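The complex appears here minus one protein chain, its other protein chains still in place.
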């Protein structure tokens, strides 16, 4: 028996799916590793120092920050989601743990989520049918949890033409369906 | 004046000159034997049965607004006795039996209509739970049947059988369940009580209670002090406000429940139906409106109005079950204040104040309980002991660990 | 309704799950308090028609528990705090 581990994307395919509808491009991403990083009580100083050494940004509430190796967005008080390249950081917890030691609680989140990068002109028209976030006025780098089609989803606005969604992996098909139907109705 | 078909015809032929006021508007007397606080369904029923079945006495009902202006006039009009637990089922079955003879009893057509209620089943576990319930109902003298998917389909072939997210697998049916014209219940009891000498006093809000030596002496009202030997409080959503006058904190929160009616439609749904996979229940009124509802809004409120999320949630349930109603229009929404208790079941009990009695905690199930609630509260007021079908409805059940928790949700009122 | 989250700003109340009276923070100590104290804590409510302090959980948001001061008659919200801060201020710790 071959020791091959064939990975399926959240949508259930061998490779990530890309859908284009009018100006919109919806791209599944399975090449990003994700971990939750939570501050342990009373470790604020050492935690911050470790983050700095490791190059993990610790953005303020409702914010996403990019970095050299690690990017991160705030999820909840004293907790962030850290992103890294999957190819090099598949075991992202193992990569972070040495830096943070007992100052942080770190948990693998990579496969808990499906990530869609949605891009194109007119994202406001698309997302105002899906989420109550006021995308038109949100700053670049804004990150927040929101509800799309009954699903809890993290939405990151990179720019007016680029948004990342992290939705529950088990409902990946439902989330994509909502994006597709809505895109067709607004174009 | 006795109402009948002959009377209607006779009046019609003589220009409707003979109709009399259905109730008087008496001024409050200085003292009564019994004061019932609350001129809603339960308060009026209590006064009616107290006067008719238990006591020749001086009785008054004090209502802060107009008679029948509370939840009896803003509900989805369903009657049933399909409860699960021993503490509840005998009481609700007693109530259903009273409904069955009510119109002849109080000589008013409240349109008690037993067209049946079905609770749809979507999972095997639901069928098990409904089987337990159905058997309990039958043991309590009620009726219950388990319907197959095909039986449900033959009744309502246009429900979503073929493209459902949660398939319909059958239903628990109570044929004796149905609907009643809600306002007529209040008016029928009011008229019956008035005929028996009960003073129905509207626009009279209780603002305080006079308690001396641990005994009730009467109530302060917007129309002055009114003395009483016994005071029974049946004020639904205002329970905590009124009982605070006696220094009591209750195991109750007030929540808003919205209900809805569509424009009038030609006959679509004969009986009452509850969706088992979403928050939606529906019946069709004799005027043709679909009367439906769902979950409570979920936060403490005395506002008698709700918000959009619940309206959408209920409509989603409706469309999931009945995809043909997409083009039917929601005509009106309204909100009532529910006194949600800590286990979802009511309280009919004495209080620590001698002569002060409490009836409340009906959650959103109070309408169907109206006759039995009135009867049992009258029984308690008259005899100082609980009616046999209401022995479980005590305040101390929470202290003793004897909760009657139909939904198994614990001490969280908005989940009941 | 809109809840003005102390960290995130105004958010639709639909994202939250409601629990009830904020007094639920004041749980008695199980090793010293008895049934009566727990009974009163868990079951009895002021249930005011007016200003009410209550617990909301931002389930579809940042998972903060909040203490919201809201008028139950008008639904007006006058104050929103993190429940953790309220609990600590009330002397709760571990």
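Just so it is clear, A, B and C label the chains in written order, and each chain counts residues from 1 on its own.
Heads up, the rule we're going with is that a residue touches a chain if its C-beta (ideal position, glycine included) is under 8 Å from a C-beta of that chain, and two chains touch if they have at least 3 such contacts.
Rule of thumb we're sticking to: contacts and distances are computed from a predicted model.
Chosen from "NADH-quinone oxidoreductase subunit K", "Putative monovalent cation/H+ antiporter subunit G", "ABC transporter permease subunit" or "Sarcosine oxidase subunit alpha family protein", the protein name that UniProt gives for the omitted chain reads "Sarcosine oxidase subunit alpha family protein". Of the chains displayed, those contacted by the omitted chain across the entire assembly are A, B, C. Residue B:112 is the one among B:112, B:291 or B:356 that touches the chain missing from this view. Which of A:20, A:44 or A:91 touches the hidden chain is settled by the complete complex: it is A:91.
The set of chain C residues touching the chain not shown comprises 1-2, 12-13, 17, 19, 24-25, 27-31, 33-35, 38-39, 42, 55, 57, 59, 63-65, 74-77, 82-84, 87-88, 92-94. With the whole complex as reference, residues 1, 3-10, 12, 30, 36, 38-42, 78-79, 91, 102, 105, 107-113, 128-129, 131-134, 136-137, 149-151, 168-171, 173-175, 177-178, 181-182, 184-185, 187 of chain A touch the missing chain. Residues of chain B in contact with the chain left out of this view: 3-5, 7-9, 12-13, 16, 19-25, 65-69, 73, 86, 90, 100-101, 103-104, 107-115, 122-123, 125, 127-136, 138-141, 144-146, 157-158, 160, 163-167, 181, 183-184, 187-188, 202, 262-268, 270, 277-278, 284-288, 303-305, 307-308, 311-312, 314-320, 323-334, 397, 399-403, 405, 407-411.
The definition used in the following text is that only the chains that are shown with their structure count from here on.
Interchain contacts link the chains end to end along an open line, per the touch definition above.
We define each chain's centre as the mean of its Cα atoms; on that basis chain A and chain C are separated by 30 Å. Looking at chain C, one finds that residues 14 touch two or more other chains. Chain C makes touch with chain B in their complex at residues 1, 13-14, 18-21, 35-36, 39, 42-49, 52, 54, 70, 72-75. Only residues 238, 240-241, 249-254, 298-303, 307, 309, 342, 398-399, 411-414 of chain B touch chain C when the two sit together in their complex.
Residues 7-8, 12, 14-15, 59-64, 82, 84 of chain C are the ones that touch chain A when the two sit in their complex.
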